[in-house]
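Every protein chain except one is present and positioned as in the full complex.
Per-chain numbering from 1; labels A and B assigned in written order.
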Amino acid sequence: MERTAVRRRLNWQLARVVEVVAETSRTKSIALDATDWPGHLAGQHVDVRLTAEDGYQAQRSYSIASAPGDEHLVLTVERLDDGEVSPYLTEELRPGDDLELRGPIGGYFVWRESLGGPILLVGGGSGVVPLRAMLRHHRAIASEVPARLVYSARTRDDLLYRGELGGYETTITLTRERPEHWDGRTGRVDHGLLAETAWPPGERPLVYVCGPTGFVEAVAEALVALGHDANRIRTERFGPT
Amino acid sequence: MAPISRGFHGRRSETTEAERVPPGQYVTRDFPVLSAGPTPHNPIESWSFEIRGEIDEPRSWTWEQFIALPSERITVDIHCVTKWSKLDTSWTGVSFDTLLDGVDTSAEYVLAFCDGGYTTNLPLEDISDGKAWVAYEFQGEPLDPEHGGPARLLVPHLYFWKSAKWVRGIELRQDDLPGFWENYGYHNYGDPWKEQRYAGD
Partner (left out) sequence: MIELDGNAIAGDLLEVFGVDLTEATTVCAACGTSSFMAEAVVYMGGPGRVARCRSCGDVHIVLVTIRGITCVDMRGIARLQMTGMA
């Protein structure tokens, strides 16, 4: 049973870190237990707030990587070298620590089965995180809605969730590497790649595009140029953390 | 207070010069880019700096004229209301003493206006006597558009939202008119040493 997770008073709460797992050399998935968690929809995010001993605070938003029915709430965080929050979350945080967060947040960038499809998910870098939640949910409910994923990462080592994404119609493209024996694509997600891999506009897919601002805007523009309905394209832009 | 996040320090530097840091501020080595709108990209040929309002003869300089004015290289500490302070920042710019030289005015206030529509207000005496500049270089290089280039206000003795980016001129006024952030609840004056962040502080 899905709960409408968007209509409640939003408060900061403490979640206990259960596990921290390396996804890549720069990215960790943080599994959390939040006792007051109302459940969430695939695609939503949380705000995380850190407070230093002298009261200094920093706050960032992170997409939820886990599906609504998963055992723990999971956030996947990429460490940015000059980030303020991500180095802490990926290098310091450990099981047993408490993390202050509020959520779930956002009803716009959400997929649930009643919305139908087919669905096209396009993720750049960490932008794949909420899309992974959507696909995990899709699998958990044995949805028959046709789904395609286009995922852009810098290098093979940066790819998240490799094992999981294999079961879908997935196009992976690397932008900074041309590995030998690579059966995926290389180059950016551009008009040409989308023309080949996206659903035809006539299928009127629901599209979810997520990643850095430049990526999202280039992809959304290309999709519209290909004939996709702008009203059926949902976007979420990430900033540095 | 919110629960402490074990081991979190943020991106702050230690400083032994605590007397240079206003209350509630933290020293940073970064230079955060914070704006209320998109970075304007207008051709420098159409740039001008104006002084208008309570002035007998409004003044205006083109870019060529402006950078030909006597300029100064100054090193100052800057303090943002979001609690970061940056020490020993160096700028090149034209002092308002130069820009207002010979101006006779009954104005007591100034409203700075900028590309993109941002405004901020100050008492006229707070841009006089070596307290304020229109800066066009940072650390010896042309001021980056993200940081306010081609030119920004530089008023280091007040919180840095008063150092308006993309400044295009000032209006001399007899009455004070709150600017952008002042209208949304920030302090009308903004002295970091008195921690005047919000209206009513």
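Assume contacts are C-beta pairs under 8 Å (C-beta built on N, C-alpha and C of every residue); 3 or more make two chains touch, one makes a residue touch a chain.
Note that this is a predicted model, so its numbers are computed, not measured.
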item: Which of B:Ile51, B:Val81, B:Leu158 or B:Leu172 contacts the chain that the document leaves out; value: B:Val81
item: Contact with the hidden chain (one of A:Pro68, A:Gly83, A:Gly103 or A:Pro205); value: A:Gly103
item: Touch criterion as defined above, residue of B:Leu34, B:Ile74 or B:Val103 at the omitted chain; value: B:Leu34
item: Those residues of chain A which, in the complete complex, touch the missing chain; value: 6-10, 45, 47, 61, 102-103, 105-109, 114-116, 213, 234-240
item: Chain B residues that touch the omitted chain in the full complex; value: 32-39, 80-82, 146, 160-161, 181, 184-186, 198
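The rule is simple: only the chains that are shown with their structure count from here on.
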item: Interchain centroid distance [CA atoms averaged], chain A/chain B, Å; value: 38
item: Chain A-touching residues of chain B, taken from the complex the two chains share; value: 1-12, 26, 30, 83
item: Chain A - residues contacting chain B, complex; value: 12, 14, 49-53, 55-58, 82, 84, 88, 92-93, 97-100
